[in-house]
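The complex is shown incomplete by one protein chain, all other protein chains being positioned as in the whole.
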Amino acid sequence: MTARPLGEEITLPPAIDEADRARLHATWEPVTGIMGWLKSVNHKSVGKRYICTALVFFLLGGLEAAAMRAQLARPENTLIGPDLYNQIFTMHGSTMMFLFAVPIMTAIGIYLVPLMIGTRNVAFPRLNALGYWMYLCGGIFLYTFFFLNTGPDAGWFNYVPLSGPQYGMGKRVDVWAQMVTFTEISALVAALEMVVTIFKMRAPGMTWGRLPLLVWAQLVTAVMVMFAMSSVATASIMLGADRLIATQFFNPAEGGDVLLWQHLFWFFGHPEVYIIFIPALGMVSQIVTTFSRRPVFGYPAMVAALVATGTVGFGLWVHHMFSTSVHQLGQSYFTAASAMISIPTGVQIFCWIATLWLGRPVWRTPLLFVVGFLVVFMIGGLSGVMLASVPFDVQATDTYFVVAHLHYVLLGGAILPLIGAFYYWYPKVTGRMMSERLGRWNFWLLFVGVNVTFFPMHILGLKGMTRRIYTYPEYMGWGTLNLIATIGAVIIVAGMAVFAVNLFVSLKRGAIAGPNPWDADTLEWATSSPPPPYNFVNIPVVTSREGTWAYGEEIPVMTGLKTDRPETLITTTMTTEPLYRHELPAPTLAPLGMAIVIGGMLTAGIFTPWGLPMGSLVVIVPFYFWGWPDKRQHERNLREERERRGEAEAA
Amino acid sequence: MKSRDLLWAALAGVAVACTAYDHQSVLDPVGPQATSTRQLFYFMVAVAVIVYVIVVGALLLVIRNRRTAVDDPQSPAREARAERTIKIAVAIVVPVLFVFLLYDFAVARVVGRMPEGSMLTIDVTGHQWWWEVTYEDPIPHNIFHTANEIHIPVGRPVRIKLASHDVIHSFWVPNLSGKKDLIPGHADDIMIRADQPGIYRGQCAEFCGLEHAKMAMLVVAESPAEFTRWVQLQRQPAPAPVDSVAIAGQRVFESGSCAMCHTIASTQAAATVGPNLTHVAGRMTIAAGTLQNSRGNLAGWILDPQTIKPGAKMPANALAPAELQALLAYLGTLK
Partner (left out) sequence: MIGSRTSSIGVFPLAVLLVLALGGCKDEKREFREMPPAGSPIGAVRESELQPGPSVVAESTKSPYGNNAYALSEGKRLYNQMNCSGCHFQGGGGIGPPLMDDDWIYGSDPSQIFTTIVEGRPNGMPTFKGKLSNQQVWQLVAYVRSLSGLEGTSVSSAREDHMYVSPDLQLRSPQTPKNTNTPSK
């Protein structure tokens, strides 16, 4: 599929007009200071906030993991009792999945996708801001209750009946179910705006065949989020209703079914892994491309692999339930699907290795993390294929073998590429480079730590150590391997501490990056670092998949967008022909107000059945402000309309 | 380099794990399902190691021999070579996965099928946090109950019918077979057979609340003769105590709080909230595998179970020393 020639739209970049830039700046960032911060709807501000907040939750989740490793370091340990331990492991899983991994992958998309596709903001900037505030409220909500001894304690999977009204007494599980509501609102609006942004706001000439792989990955992820989050939303609402107003969805005695929960949960839970993993694959592709100094090998195959992973990812959820009473024939289907999903991932791995082989790899920290990713993730991927086997799965499931597997997949497959991505895009976001020396320390500590922590867990699982136990007797002989795992956790903590130091120190002391320090090809490198609020002075025009490599400094652009209002270009979905200029909303407090009101409503909703219906009435207030037209914009439009009429009459 | 070292360490670790005897291990099977699963596991590990070595080896080679020369990174000849290699690799991976699937389905058939024959049927009900065990028999008065300890005859297939009293639990005795969940509202069963005598430990594998960590059980596989003797004993009611201390102990049991939850057959204690204690002295552990069954442990458990197993449904019992000693003497007679 090739774009129609864009002809006259391709012009040389106009001479840089400082006045133009100042005007654009004033248009796109009209409010500064604390109000400007609260009102901001710019995708870069929102993206940065998302990332910083997610890192805070990463830290909290990590501390919980460290607490668990401390408790399990030796048999019969009494550091943490069962009540607290159950809350801690539930918080660890929920934090890492709902408050760290998914949001940070989304956040990186929110920051980078508009830059990579050459537009000025996301499609629905206020919705985007709402998504962030909802996420922040959800995180604060969960941790406030955790510190009040009301942290969820039925596992991040919350199997009924343990999480049901009878055995999950108190408000602990309600807190979990409502936290899901917060994060699913945030994830769904982010997914929605990501899809629309990618469909309608690509720069002229950025056809589907020229879309950077990270953008493809974000698109696949966004579509997955829509389906997966709907499933967990349904499930958590049913659970909340069972607990608060005595519905019978999960009560076998009244015709409900406890396995219904597991199906709904894993129909979300398994794709969730790919929602975390696929953006990481996109990051790996960008890093491999840049540091191999050539376009990624097998672009069509890579895109097909991402789409295939996203599709097949919905067909494997039952492999989390092999030890329940699922019919053997049905199990075979899910075994085959689980084995099949290794093919697209394998194709991508082959293509990356081929790219490295064909190119001239430049040995910098981001590439180091990518190689680490392949080495570590492969172990998790292969043990994943093993777990597709029903007879082996029913031995290994709910043991430390699975703990090892999932941490190899998530730490290897998502965290290592993510940290590589931090080293790669940090100069773009902050304008300064991160330290390479600390980067290597960070990598090697993390790499060794991950393996020392999680490899012994494979053996522990085979030796019968089940998951989610707060202690174990000495005679089981699990002590040594657990101690090794705890030592590994200390190494991971050291590695992450180096990363944190690097993040903070480089902010002030890092070398000045310049617009394109890595000589990378995608469009985010075609603007200054950090990018101005309007991203590009003029919307770039794309004529090749190689982006900046095809032109160097001189990128063809499209002019004609007004500078006195926040305009961006809407293009057709398939051929990216310019359709019209679209004015984006000005900064506003409405998203923050809306998030606070919805947050209050959801919080009240776990204490009283009246919370949600009454809250829905209150939500009308921020809706009203949200929809109220901007006064200046309205007057301006009226004036222009009058002028146009005047001209028409004169004619 | 690092990864290869780790790989060897891993293989060594697995090898060590296989040679040592483990009473709760996937790698030391004594039943047909666990044995064929272990074979499948070794096959998968072998294939995985080969795949891993080839792919990671290729990656490391590419990096070590990375080119710094200025030749064309997009030369069509090299691209064609890369494409051919990838096609071959995929063409190998797909049949390997098919072989894996076929082998897996074959093992799944073995695991799912058990020679019928003279099947012994045992009901196991999961409770927070202990296992209720009932031996079925066509003759009602031959049915007997025990807890947390399952005796089976060597070589004879056993059908274990699984049910849950409260939340989801999972029955797992790794040396015999994979796990099966006990799900409220879903009756299910699992078949096991022990081919060697021994004591195999099992543990609840599905998170079931506060004391999920302390919900273990023992499967005792013994010769058919020993098993029959054990069954005969279990069918008997508890022997009436003879010495005066034990008689006093029985009174403590029946008149105090014990009888509110426990049953001792042929006495007035007939509640079914907690484990059946008719032959408690004959069991190896108490509190679902938490403690070895000794007089001292039992005393500690009766007085203060919440320190040993916080959250367990057994309350603390403030017994006078004489009452406690009498009770222990009585429980000691329940062989």
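Labels A and B are assigned to the chains in the order they are written; within every chain, residues are numbered from 1.
Just so it is clear, contacts are C-beta pairs under 8 Å (C-beta built on N, C-alpha and C of every residue); 3 or more make two chains touch, one makes a residue touch a chain.
Quantities reported herein were computed from a predicted structural model and do not represent experimental measurements.
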For this session: Write out, one label after another, the shown chains that touch the chain missing from the document.
Result: A, B
Exercise. Of B:Ile88, B:Ile199, B:Met284 or B:Ala318, which residue touches the hidden chain?
Worked result: B:Ala318
Exercise. Of the residues listed, A:Arg172, A:His263, A:His405 or A:Lys428, which one is in contact with the missing chain?
Worked result: A:Arg172
Seminar exercise, completed: Missing-chain contact among A:Val56, A:Leu79, A:Val490 or A:Ile570 belongs to A:Val56
Problem set entry | Touch list for subunit A against the chain that is not drawn | 37-38, 48-49, 52-53, 55-56, 83, 136-137, 140-141, 144-145, 148-150, 161, 164-167, 169-172, 242-246, 248, 251-254, 504, 507, 596, 599-600, 603, 607-609
Problem set entry | Residues from subunit B at the interface with the omitted partner, ascending | 166, 184, 210, 255-257, 260-261, 273, 304, 306-307, 310-311, 313, 315-318
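We adopt the following convention: only the chains that are shown with their structure count from here on.
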Exercise. Hey, which residues of subunit B end up touching subunit A in the complex?
Worked result: 2-3, 6, 9-10, 13-14, 17, 22, 24-27, 33-34, 36-37, 40-41, 44-45, 48, 51-52, 55-56, 58-59, 62-63, 66-69, 73-75, 78-79, 82-83, 85-86, 89-90, 93-94, 97, 100-101, 104-105, 107-108, 110-112, 128, 166-168, 170, 172, 174, 177-181, 183-186, 188, 201, 203-214, 290, 310-311
Seminar exercise, completed: Note: in the complex, subunit A contacts subunit B through residues 81-83, 86, 154-155, 159, 161-162, 167, 252-253, 257-259, 292-295, 297-298, 301, 323-325, 328, 331-332, 335-336, 339-340, 342-343, 346-347, 349-351, 353-354, 356-361, 363, 371, 374-375, 378-379, 382-383, 385-386, 388-399, 447-448, 451, 455-456, 458-459, 461-464, 466-473, 476-477
